[in-house]
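So, chain A:
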Amino acid sequence: MDLYVPILVLAVLAGGFAIFSVAIAPFTGPKRWNRAKLDAYECGIEPTPQPVGGGRFPLKYMITAMLFIVFDIEIIFLYPWAVSFAPLKNDAGSVLSSGLGVFALVEMLLFIVTVLVAYAYVWRRKGLDWD
Partner candidate 1 sequence: MTTHYLVLSGLLFAIGAMGVLIRRNAIVVFMCVELMLNACNLAFVAFARQNGNLEGQIIAFFVMVVAAAEVVVGLAIIVTIFRTRRSASVDDANLLKY
Partner candidate 2 sequence: MSPWLPILMAVPVLGAIVVALLPKGSDKLAKQVTLLVSLVVLALTLVVAVQFKTGGPRFQFQAVYDWIPSFGVKFGVGVDGIALVLIALSAVLVPIVVLASWHDADGTQSADGTLITPKRSVKTYFSLLLVLEAMMIGVFAATDIFLFYVFFEAMLIPMYFMIGSYGGAQRSYAAVKFLLYSLFGGLLMLVAVIALYVVAGKNTFMFPELVGAIQDPTTQKWLFGGFFIAFAIKAPLWPVHTWLPDAAAQAPAGAAVLLVGVLDKVGTFGMLRFCLELFPDAAKAFTMPIVVLAVISIIYGAIVAIGQTDMKRLIAYTSISHFGFIVMGVFAMSQVSQSGAALYMVNHGFATGALFLAAGFLIARRGSPHIADYGGVQKVTPLLAGFFLIAGLAGLSLPGLSSFVSEFMVMIGTYSSSAFGSGALAVAAIVSALAVILAAVYILWMVQRAMNGPTAESVKAFKDLNVREIVVLAPLIALIIGFGFFPKPLLDVINPTVTQTLVNVKVDNPAIAEKGAGQ
């Protein structure tokens, strides 16, 4: 647990700084009220009011998000595999634990092949083309 104490400390520092500066901003600055200033900036034209909860946006972003999820999961699987893949050696060079070895390699290969299939499908169906 106490591994995280320092992080907490740093977080407190950074957070303190950030909040402070956000909080102080209104007081340091002058106040010259001007209607136009308070409008959303749209190159000078009358701002189109955005609906609460953000406007509608291209579905594309959502697809990207989904793809990200898929591949992120893949990474989730890759990390432990990679870490425990190598045989562990101490400084003297003697083997502490022989790595997962060939079996793991083959497994991961198959896994990646499977992912690649989905990947190819998405690609082919223009899931990856932006425009």
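On the choice of candidates, all candidates are chains of the complex that A comes from, given by their letters.
Convention: a residue touches a chain if its C-beta (ideal position, glycine included) is under 8 Å from a C-beta of that chain, and two chains touch if they have at least 3 such contacts; residues count from 1.
In this text the structure is predicted, and so the values were computed from the model without any measurement.
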| item | value |
| --- | --- |
| Of the listed candidates 1 or 2, the one touching chain A in this complex | 1 |
| Residue ranges of chain A in contact with candidate 1 within the complex | 59, 62, 66, 69-70, 72-73, 76-77 |
